[in-house]
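Every protein chain except one is present and positioned as in the full complex.
Lettered A, B and C in written order, each chain numbered from 1.
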Amino acid sequence: MALRTSAQYKEGLCDGRTVFYRGEKVKDVYGHPDLAPAVDHSALCYDIHDLNPDLAVEVVDGEPTSYFWVPPTSPDALKRRGELIEDVSRRGGGTIVLKEVGSDALFALLRATKGEGRENAERYVAKVRSEDLALCVGQTDVKGDRSLGPSQQTDPDLYLRVVAEDADSITVRGAKTHTSFSANADEILVLPTRAMGPDDAAYAVSFAIPIDTPGLSLYVSPFSAGERNAFEHPLSSRHKLLESLTVFDDVRVPKDRVFLNGDTTLAGPLALAFVDYHRFTAINYKLPLLDQLVGAAMLVAEANGISKAGHVKTKITEMIIWAETVRGLADLAAVRATEGENGVWRPDSLYVNMAKYHFAHGFSEASQHLIDLAGGILITGPGGEDWAVP
Amino acid sequence: MALRTSAQYKEGLCDGRTVFYRGEKVKDVYGHPDLAPAVDHSALCYDIHDLNPDLAVEVVDGEPTSYFWVPPTSPDALKRRGELIEDVSRRGGGTIVLKEVGSDALFALLRATKGEGRENAERYVAKVRSEDLALCVGQTDVKGDRSLGPSQQTDPDLYLRVVAEDADSITVRGAKTHTSFSANADEILVLPTRAMGPDDAAYAVSFAIPIDTPGLSLYVSPFSAGERNAFEHPLSSRHKLLESLTVFDDVRVPKDRVFLNGDTTLAGPLALAFVDYHRFTAINYKLPLLDQLVGAAMLVAEANGISKAGHVKTKITEMIIWAETVRGLADLAAVRATEGENGVWRPDSLYVNMAKYHFAHGFSEASQHLIDLAGGILITGPGGEDWAVP
Amino acid sequence: MALRTSAQYKEGLCDGRTVFYRGEKVKDVYGHPDLAPAVDHSALCYDIHDLNPDLAVEVVDGEPTSYFWVPPTSPDALKRRGELIEDVSRRGGGTIVLKEVGSDALFALLRATKGEGRENAERYVAKVRSEDLALCVGQTDVKGDRSLGPSQQTDPDLYLRVVAEDADSITVRGAKTHTSFSANADEILVLPTRAMGPDDAAYAVSFAIPIDTPGLSLYVSPFSAGERNAFEHPLSSRHKLLESLTVFDDVRVPKDRVFLNGDTTLAGPLALAFVDYHRFTAINYKLPLLDQLVGAAMLVAEANGISKAGHVKTKITEMIIWAETVRGLADLAAVRATEGENGVWRPDSLYVNMAKYHFAHGFSEASQHLIDLAGGILITGPGGEDWAVP
Partner (left out) sequence: MALRTSAQYKEGLCDGRTVFYRGEKVKDVYGHPDLAPAVDHSALCYDIHDLNPDLAVEVVDGEPTSYFWVPPTSPDALKRRGELIEDVSRRGGGTIVLKEVGSDALFALLRATKGEGRENAERYVAKVRSEDLALCVGQTDVKGDRSLGPSQQTDPDLYLRVVAEDADSITVRGAKTHTSFSANADEILVLPTRAMGPDDAAYAVSFAIPIDTPGLSLYVSPFSAGERNAFEHPLSSRHKLLESLTVFDDVRVPKDRVFLNGDTTLAGPLALAFVDYHRFTAINYKLPLLDQLVGAAMLVAEANGISKAGHVKTKITEMIIWAETVRGLADLAAVRATEGENGVWRPDSLYVNMAKYHFAHGFSEASQHLIDLAGGILITGPGGEDWAVP
């Protein structure tokens, strides 16, 4: 079973996971009206097998496999990965889906682990691929004082750490923030968030466990939840992702699921290897969002009868330049890819980062242009129900 | 009775007004959970009589009177008006309250009407002042093709117009958009939205009527409604204003309530006279918002432990410069005020407009700075209910 | 003789050309101290045959030929052309040399001429290549009122036009501005500056003539002349180009040197075909200039002891992003080249224009950063002679 269906994916979420939302424990993620749209959205990364098999499916060892799980071995492979990410994102309203992040982390493991950790990593990559798992990533710690390292904090639990170890397992305590997709994933893969110093051995830890592991609790953000009016929120009522504060309350992790345990020299390289792929993912999944902003600007200008005004044309031109600059640099990042450790290829860091810079640097201005072109009607117009009145 | 209480104001809203919200007719504006916060917010312009009588109350003809209704006759008077607006706005979370807009329009009537219209205007100003009415303003028309004037549109009702007239009344048809406070005002004052050409006589119309006048319907925007979680929305859950699409379906207006009827030469001056005051109002009520952005930036930077980073200090400094530039130019607009028509003073147009320019030009960047300093927690953090758990 | 030496090039400039400079007629361009550095600089495009033959020389029809004159027939050919332009520019202090512009125009002729004009164009391209001529381009007219076309101007000579024609020749009158390299070129190639309407037939003209043709006068700009202090002006004292107002006072042009004569439908395509190549040239020859700005910023920051300050690192990072964005987009313009008319390939217009946009858009800020980092010493420091005192 190397390819799951979206129905299988959704069924897999019914387990004993501990998810809190708006102060209450959620029994069934897919059964909750605020959370269900996020599950449907994430299911796109399974539906894509049928929607666009040429991009999304690759035969590996004789079995059809999700292309997300195939480690890149050439510039062309990264180009195809970029196109797959853009395609899924376009179908998903410009919002990322979960396999993208999980596979970024798997490729990082293949490049930046050693010894037993690496053996575990290779076995885990094979398992995820063969079972087509929904994998989320927990990287960012709570951090506390950012000018200090993990072991220098007043509270030792501000970074996730190993608090106990026996022959078969380690036990971890702490929390990860900004964890995307966790509430609707099968497993969570934990990575260190930064380079570590010699005193930070307890914090140099990486592993993967099922979401329903005892001691693991997810506190899901309500941001953008409740936007169910499809007229007023045509995208976010259908496409969204769940973010959580992810608490590890002395969670026991079997040793064959541990990829890093105490080797501080590997923490930084592993964190950065993930970034290599995740920034490339980010700039590719954003492309449909940029196109949406440009398209929305053109449509709203036409609706307002201002398409021919000079300043309107200037604004739209600037938006197009912004979108195509990000697209061009994202493309170059694949074209100039180089071979990384263990034969896993990586996108060109300079161009990945410049694409990210241009995206972030221009986003505020592009949004402002769109708001200017739309005018006050966005805020003062009647609700969706009023428009439905004949 | 020259000063009403906020309780009296709220009682006054219970009449036969036609208000639609989310596809349904609203029976009692103050009784509706989504609309009530806006009524409470607007009530601030009555509570201010007690909260800051030195600024807000002036004895006129022997009676204590809301200072909002006193036409300015000197630079100092405009300075005090600016301070009053800033004070009420600060208590109101940086959001405008309704007497400000209504009084902007009254001063415009005093400067830019003539003949019978001016007599009606003077009588109306006295009535509003003596009854301390909640007055909203309908200025912006639906417009259609913005490159054409009112009488050149394909659909003659895209600008509000007079469709009938008899000895005692005129009848008007059309709609105004972006009408602030209408659903919770006592009366609406209608102004032309632009200069008119010789063929636009039917569109050169200004008048004031009660909100419950037959034929008048308000379609209230749901924007920012439902934000009732005070933890997640500390300001907008308490302070908000209602905006409506305001439809005039052959509404009959008594002639003693008409301030302009067919004299196209007065349409532009009346529209601009309103703008003179309304931009001055806008830059003064925004000042507490600017202070909030600066203060929030400083607090969040401290909370994130990044106050000492160079780029953080630069961002906060830029925000302070922005806020103080707007404040300084707003002050200059009062200091350099000049006498307008009929002895009613006006703020300096150049500095009013420059203050507005700086506000609008810097708002996007200031917001972006605040978002950057806050980080992802705004979006990924648990809901307000989760934080309440002990 | 398909490759000339720089000595041969310089000798070729001694003819009867009419060049004015600072109010006086110049007898010998290379003999004039203000003009000689520009000749030496342009000679780089002959010296490059020896300096970098791999890039600069190609065997065509059995003869070593300047690669500048080889029409591109693939993305790789455009990539090599870009590298050649960048290499010559780097040796030339970031300043363009003349063969680049001339060859841009030749490729345009090959794509956008027809009939007899095309035959003349092909013969002329062969002549330039085989004689390795120094060719400049006159495109921009004086223009007058820019909202009107050539034939609508009050003065008919504001755009260059044909004033007479006989069996063997046409006679042209008017002027071209901003003509680069004219005073030190062998020939000038004239192109239309814009699309033409049906009434503009007399203005739809393109041809090439020697600089010493009777009736042709060049008024050379003194801008940046006299900067001979190599300490204060390390680049512009050695590398510069001559720009002229180029006057055609009833100049007779043999018909076999005419590429366009009256066919208004070809004027726009010819103008734009030149732009296709010239913008590609522009972004490639600018790259060393961008590198100089970045390098100068880093050196001056180090000299001032401020390299480690946060705002300094931010400024330099922004400059690097700017330079590498232009470089990346320039590269993409070649990678995505497509075949144009008559088998002559063209760079991708979208990416050429975006590279140009980013260059122009960021130049002012980059310059400002460099000025900020350098500080007042640039302006208040002693002269070069003072530093030489032991």
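Heads up, the rule we're going with is that contacts are C-beta pairs under 8 Å (C-beta built on N, C-alpha and C of every residue); 3 or more make two chains touch, one makes a residue touch a chain.
All figures in this text were calculated on a predicted structure; none of them were measured in a lab.
Residue in contact with the omitted chain (choice from B:Tyr203, B:Phe248 or B:Tyr351): B:Tyr351.
The missing chain, though absent from the display, is touched by one residue of C:Thr193, C:Ser244 or C:Asn284; that residue is C:Ser244. Checked against the full complex, the one of C:Leu13, C:Ala185 or C:Val220 touching the unshown chain is C:Val220.
In the complete assembly, the contact with the undisplayed chain comes from B:Leu329, out of B:Leu329, B:Val344 or B:Leu370.
Mapped onto chain C, contacts with the missing chain fall at residues 20-24, 140, 144-147, 177-180, 219-224, 226, 229, 232, 243-245, 304-306, 308, 364-365, 367-368, 376-383, 385-386, 388-389. Touching the omitted chain from chain B are residues 321, 324-325, 328-329, 331-332, 335, 350-351, 354, 357-358. In the full complex, chain A touches the hidden chain at residues 309-311, 314.
To be clear about the criterion, only the chains that are shown with their structure count from here on.
Taking each chain's centre as the mean of its C-alpha atoms, the one that lies farthest from the centre of chain A is C.
Relative to the centroid of every protein C-alpha atom shown, the closest chain centre, again from C-alpha atoms, is found for A.
Remark: chain B and chain C have CA centroids separated by 57 Å (rounded to whole angstrom).
Computed centre separation for the pair chain A/chain B is 43 angstrom, with centres defined by C-alpha atoms. The distance from the centre of chain A to the centre of chain C, each centre being the mean of the chain's C-alpha atoms, comes to 48 Å. Taken residue by residue, chain B touches two or more other chains at no position, since every residue touches fewer.
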